[in-house]
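Reading through the structure tokens given below for one structure.
All protein chains but one are shown at their positions in the complex.
Should a chain be cited, it is by its letter among A and B, assigned in written order, with residues numbered from 1 in that chain.
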Amino acid sequence: MKHYTSIHDIDDINSWIEEAKTLKKNPLKFKKLGKHKTLGLLFFNSSLRTRLSTQKAALNLGMDPIVMNVSGDAWGIEFGDGTVMNGNTAEHIKEAAAVVSQYCDIIAVRAFPTLTDKVKDESEQVLTAFKKYASVPVVNMESATGHPLQALTDAITISENTTKAKPKVVLSWAPHVKALPHAVANSFVQAMQKMDVDFVITNPEGYNLSPNIVGNTPVNHNQEDAFKDADFVYVKNWSSYEDYGKVKNTDPNWMITKDKLGAAKFMHCLPVRRNVIVEDAVLDSDSSLVIEQANNRTYAAQLVLKKILENG
Amino acid sequence: MKHYTSIHDIDDINSWIEEAKTLKKNPLKFKKLGKHKTLGLLFFNSSLRTRLSTQKAALNLGMDPIVMNVSGDAWGIEFGDGTVMNGNTAEHIKEAAAVVSQYCDIIAVRAFPTLTDKVKDESEQVLTAFKKYASVPVVNMESATGHPLQALTDAITISENTTKAKPKVVLSWAPHVKALPHAVANSFVQAMQKMDVDFVITNPEGYNLSPNIVGNTPVNHNQEDAFKDADFVYVKNWSSYEDYGKVKNTDPNWMITKDKLGAAKFMHCLPVRRNVIVEDAVLDSDSSLVIEQANNRTYAAQLVLKKILENG
Partner (left out) sequence: MKHYTSIHDIDDINSWIEEAKTLKKNPLKFKKLGKHKTLGLLFFNSSLRTRLSTQKAALNLGMDPIVMNVSGDAWGIEFGDGTVMNGNTAEHIKEAAAVVSQYCDIIAVRAFPTLTDKVKDESEQVLTAFKKYASVPVVNMESATGHPLQALTDAITISENTTKAKPKVVLSWAPHVKALPHAVANSFVQAMQKMDVDFVITNPEGYNLSPNIVGNTPVNHNQEDAFKDADFVYVKNWSSYEDYGKVKNTDPNWMITKDKLGAAKFMHCLPVRRNVIVEDAVLDSDSSLVIEQANNRTYAAQLVLKKILENG
């Protein structure tokens, strides 16, 4: 593995999960692996968990993290080919990516979608450009259409908490006031498709994820029905994919309640809007795995960095 | 001591002062104490001295500092209980504090008051929430009503510079164009009340600090009278407490001059507005201790972190 930009960069998810669990027991074991190496964390968008957990992962491996908020700290970046740059962008990604490669041994990038231009978002302009023009490995810290560090975290968390050989996992849409990306949901679907779980997606009509992502996974528009006998309910809002980037439904009946959840465990990538996505009673109960998911972000990132360093 | 959020977390201020002076002589002596441990510095507001000195203190102890500007780098944080989060805040402090605890061994927080809502400010909403929901120790880098790292610094500086067993210390209000918090003044009062000093506060009518802070400390509305035989004059502007957060007086006669100061030493936490709070002639003279106060910020922070690490 050179880059880690998609869940498909994982060759064998079960062995990765086991290795992450081992790392978690002894996070400083490979403290010398990253010595004298720098991880550049480039944020085109806001971040809390990813910002902190990826730095922590780098420190655990002995790396020096260097953080940059691209928008605030540096220049507007141009991605178009052949552009006459007489507008607001001052530096082309061809130079920016090549230059950052001179100072960093690994580059991690966060860049959210436009949610207005489906073709542009699905082209993964920023991530693709970094992979093309950087001379060092690139890690996706959430791109336009995927968040594979989160999905790896989620896979680890399900593996740690399951009591069954083949648990039932439900991905449920929930309401939100703003238009949110599909990245977390997409990567979670792809991770579950690689695991030995009974997986179903539930969302309102008009809210199906991209058919390229959903594939053969069953989609049930009846949330109650989908939740029957669920072991894990993974919750996430996303804006419409069909009517791209639009908020067409804020029906509070899709909010997750303790009653609906039953005996299942509740999962969410955070940040989560309380009493909009899920009621307090769920988050404040033992059914919630959200804090442990956040904890596992460190070990997912650390595993990815470790594999890249070992390969380098 | 688990947390350091108030001057009252100091059990014996004299022994702390002595320990800080010893640390200052050999700041790298405990370089191994914080090895492999991270200090998260979360800023809801601007900072220069606190930002740099607390990082330096962490580095002196071998810790890895991770800095985050919460407002700019992450999400709007919700503090209310039971809120339906369909507004501008995207993450509840319950999750945020618990999550940051996963990545940091100690969390340091700066969060200024509203200066419009006295009840809210005195509830210390942000700090209280971090103490409640974080699973690791919390350090106050200036909250709505207190700045105990500054007050510890000031106590150390007075101890270093006094030539008397019981010096006379005056806290004087001075004019300023903007409404400023009471935090620095409050914590300084509380520190002086714990030390063996002859302490008096001087401020205009209508500018008394909270009676809960002032207690039995004498308040003199005649600045000239209060300054008689002073050894240390600690100067700070604050907005009205009685008419909460209002600027009711900008009388330039309260500005500190070389004439007024006499043989006393001048102290201020910085930043200080020259020729508004104090005239150039004072700051540019040997009577000013402000740069040494700033220097002692490192050792105050280092002592606090050391005590927390030793306790952990």
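What we mean here is this: a contact is a pair of C-beta atoms (placed from the backbone, for glycine too) under 8 Å apart; a residue touches a chain by one contact, two chains touch by 3 or more.
Fair warning: this is a prediction, and the values are worked out from it, not measured in the lab.
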Among the options B:13, B:59 or B:289, the absent chain makes contact with B:59
Among A:96, A:111 or A:126, contact with the omitted chain is made only by A:96
Pick out the residues on chain A that sit against the missing chain. 36, 38, 40, 64, 66, 68, 72-75, 78, 82-87, 90-92, 94-96, 98-100, 102-104
Missing-chain contacts on chain B, rising order, are 28, 31, 43, 46-49, 51-53, 55-56, 59, 69, 72, 177, 270-276, 280, 283-284, 290-291, 294-295, 297-298
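The definition used in the following text is that only the chains that are shown with their structure count from here on.
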Using the average of all C-alpha atoms in each chain as its centre, how far is it in Å between chain A and chain B? 39
